[in-house]
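The structure appears right after this line, and notes come after that.
One protein chain is absent from this view; the other protein chains keep their places.
Lettered A, B and C in written order, each chain numbered from 1.
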Amino acid sequence: MAEKKKVGILGASGYTGAELVRLLLRHPKVEITLLTADRRAGLAMGDVFPQFAPYDLPRLTSIDGVDWATAELDLIFCALPHGTTQTVIKDVLEKAPHLKIVDLSADFRLASPEAYAKWYGHEHHALELQKEAVYGLVEVYRRDIKKARLIANPGCYTSCALLPLIPLIKEKAIETDEIVVDAKSGMTGAGRSAKEEMLFSEVSEGFHAYGVGHHRHMSELDQEFSKAAGKEVVVSFTPHLLPMNRGILSTIYVRGRRGKTAEDLHALLAEHYAKEPFVHVLPFGKTPQTRHVRGSNMTFIGVAADRIPGRAIVISTLDNLTKGASGQAVQNMNLVLGFAETLGIDQPPMFP
Amino acid sequence: MAEKKKVGILGASGYTGAELVRLLLRHPKVEITLLTADRRAGLAMGDVFPQFAPYDLPRLTSIDGVDWATAELDLIFCALPHGTTQTVIKDVLEKAPHLKIVDLSADFRLASPEAYAKWYGHEHHALELQKEAVYGLVEVYRRDIKKARLIANPGCYTSCALLPLIPLIKEKAIETDEIVVDAKSGMTGAGRSAKEEMLFSEVSEGFHAYGVGHHRHMSELDQEFSKAAGKEVVVSFTPHLLPMNRGILSTIYVRGRRGKTAEDLHALLAEHYAKEPFVHVLPFGKTPQTRHVRGSNMTFIGVAADRIPGRAIVISTLDNLTKGASGQAVQNMNLVLGFAETLGIDQPPMFP
Amino acid sequence: MAEKKKVGILGASGYTGAELVRLLLRHPKVEITLLTADRRAGLAMGDVFPQFAPYDLPRLTSIDGVDWATAELDLIFCALPHGTTQTVIKDVLEKAPHLKIVDLSADFRLASPEAYAKWYGHEHHALELQKEAVYGLVEVYRRDIKKARLIANPGCYTSCALLPLIPLIKEKAIETDEIVVDAKSGMTGAGRSAKEEMLFSEVSEGFHAYGVGHHRHMSELDQEFSKAAGKEVVVSFTPHLLPMNRGILSTIYVRGRRGKTAEDLHALLAEHYAKEPFVHVLPFGKTPQTRHVRGSNMTFIGVAADRIPGRAIVISTLDNLTKGASGQAVQNMNLVLGFAETLGIDQPPMFP
Partner (left out) sequence: MAEKKKVGILGASGYTGAELVRLLLRHPKVEITLLTADRRAGLAMGDVFPQFAPYDLPRLTSIDGVDWATAELDLIFCALPHGTTQTVIKDVLEKAPHLKIVDLSADFRLASPEAYAKWYGHEHHALELQKEAVYGLVEVYRRDIKKARLIANPGCYTSCALLPLIPLIKEKAIETDEIVVDAKSGMTGAGRSAKEEMLFSEVSEGFHAYGVGHHRHMSELDQEFSKAAGKEVVVSFTPHLLPMNRGILSTIYVRGRRGKTAEDLHALLAEHYAKEPFVHVLPFGKTPQTRHVRGSNMTFIGVAADRIPGRAIVISTLDNLTKGASGQAVQNMNLVLGFAETLGIDQPPMFP
């Protein structure tokens, strides 16, 4: 048997880190040889995520303690907070320029320095790498990703909206000036930091919108929709928090262009995704549920006719930790390291 | 002390029945003297809802067993399934024509026989009463309700959309041809019948839309919006099910007319509802959460600017069992029986 | 109408503080004239608990800013963290010695200075007050409470175990050396501090025990059981956390003494509590559910026979925020201020 590739995870004590470990532990062609978590350095992975106590995993270390030149890593996943990531990756690639990196933060998702500065309030600290980075939505950028060194793994809300809408926009099948994306996410999308508004008693048995009118995921949507349309596209987007752990569902209201009906939009999506392993288009009129993709790398898409003639309702769902983050990251890794695209991420969803 | 008015509840074994009992048990001016539940007739209320075991309540009886002429009731709440309600009420009012009725079903909500027949697939069985019934949304029809004999308590989804939109439509402040209402409801809105799709393991830890493009609540929306606008208004409306018990939240996407901004819409609503006891408009830019109205008769409304110029996002929330059903019904009773409007339904919300 | 009594709440930004506000807002004989929350001083109550935004309430202030001599308060509820409470109360009572205090912390629950020092690791800072304080479980100490100045409101786990067991122990109806109390609590019992282990994604969809073998509530159990038995009683007690907000349920395994059967134990409890407004004993063999006491001040108790001859299973439940904390505190206030015991806390439970 060929030797396994060596991979590391920076920021292993968060939820996307744990999801990467879950997936990679049974990936047949890689082994985890590095796990970092600065504030938990020295602990075993089983101390911060008891589900991994029975498994043989490297102890958590701090990023500063890694000797990148001798670490013999083939690829690292970067699951660090937005903002700090760019300097870490810049530093790592200076010391280990041949390393492949899949970055799960938002730091390299925006291609335009101006857009980055506008949305994040400061200049990007690694402008050259920002230029180099490839946007890691495999179904759209598969070819570029295979050759990339630095991949910006897309956001969870963004992926859930891009997958159904990009083909419709590219084919000029829908009006681009009246798209409404009403998005709902499970709590794991908010991460693992201890904040009052994320306590169980604050968020269970209730529902609310947040960031209304100004959520940062909008910048990614703008970039990708505009690129697909060949002109500036700005959509209405409202995120909400669901009292559950995993899953994003986007209800998308669109109007067909030039007489395109809801059936036409459905046929277009069904054909476009017919051969994609991780996108499933439901029969016309049926709409998906978050629970039916839970724990898997699948995206389910449904299309139904609105009762207003000419309008359609497109609903898409994915697991924010898997296809919306770590599963997508492994999919990117598989491309970059030359493996079969589905390797290690083809588990069926877990319901109930 | 004046004698208490006597009230009955038909269909007391469902959730809206239980919510009526909860509210009426502490209402200072009424006493419950009749509870019916055909399939549970003979049982104590504490057998079907153990929380009421310590309270002194009449035993459940069947509707057929009631002698309406001698029952000495002042008012009944009708919490029976849609469809069967109309013949029951027709029969009751023939026997006891002076009785006041607050009906929580959909049977008398549509004023037009044609609309009823279209949405429900059959002729209405009590056309005269359909004509007589008053639509029981107090904030809109307070004056008519006071004089009514038969009140059609509005639907929960409908109330949540009408309260924020009716004033905006009446004032011609928004375009009426591009309103999108994305609505999310807790599970109690689906009632207490034993269906596989309502089992805990089917609906917890997940989220989905249903009835996409053809939900019956649309007929009520059409009727009330069109009446407010003085012309036909048809909106996009999509209901979703939340993995929680109580609460509806509607995210409503609108465009201001003739330069009206989101701030203008907010000011209009804030002024319109300034004196209403059960509608609270949040400061501009703040949006409400279902949990903060739980168990109360309050509706919370927030307005924020969309980033697309000229568009606004209006979010409203209420407890589907209280303001969306039984609390609204008691509010109607209070008007009809000449009590203070807030009597017995002024409990603050329960959070957490 | 007689003037209302003036009450204050120290520590109003936590869950027991919010529950006190919920109950007191509709209490007919008191008004809230003081709300403190040191870290949130200056905010409106509606800023920290949006459900109260529509209500007229004093702004949050810091404890240091209160002029106790001129505050004209009749009673304060103290909902501060354990440990800091004793010095605050000592200081307040020096400045306003005629004030009545209901303390919801654990600081004055243990009567013995030695027991306090053993369980909390330091000398009590207000030994005189510790001596003066009355343990505020109304069903056991009603007479003493009426005359008290300082009342130590019992813990939620403790109340749930004491109410079913104290009568059985006092009557020498059960063996005291093999009592097992397996207790399960909703998350609100853990308070509102931002800790990783209390995040939604950490505690939803899962269940676990904590503090196994050494939970501080045991000290209260020891004190009260031993007092009831007239000899030292030490029970097995294991607390668990439920993925829900409100409610404690204790499953208690006991053996009858001198031939006492489960039926005998049931009869004893049923008779003992026949006239108590807030304790309801279910028919023999039936056992209670947390949801059926939610939001109310009720305790439900059930007794069933174990299949092992001579053994019984006693199950009790209450809402940890109401009868387990703030409802019990208002019950104490009612006694101390000479009101009817059930005033303001007689709302029926809210289910679903």
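In this section, a contact is a pair of C-beta atoms (placed from the backbone, for glycine too) under 8 Å apart; a residue touches a chain by one contact, two chains touch by 3 or more.
Source: prediction; values computed, not measured.
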Touch criterion as defined above, residue of B:2, B:69 or B:194 at the omitted chain: B:194
Sole residue of A:210, A:284 or A:351 that reaches the chain not shown, by the stated touch rule: A:351
Residue in contact with the excluded chain [from B:11, B:167, B:243 or B:295]: B:243
Subunit B residues touching the omitted chain (full complex): 15, 187-188, 190, 192-196, 198-205, 243-245
Residues in subunit A touching the chain absent from view: 15, 18, 21-22, 25-26, 49-55, 188, 205, 245-246, 280, 282, 288-289, 291-296, 298, 300, 321, 346-352
In subunit C, positions touching the absent partner: 178, 180, 182, 184, 201-202, 204-210, 212-214, 218, 234-236, 238, 240, 242-247, 249, 251, 253, 285, 287-292, 294, 302, 304-308, 311, 313, 315, 351-352
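As a convention for this text, only the chains that are shown with their structure count from here on.
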Geometric centre distance via CA averages, subunit C-subunit A, whole Å: 46
Subunit A-subunit B separation of Cα centroids, rounded to whole Å: 40
Subunit C residues counted as touching two or more neighbouring chains: 15, 188, 205, 245
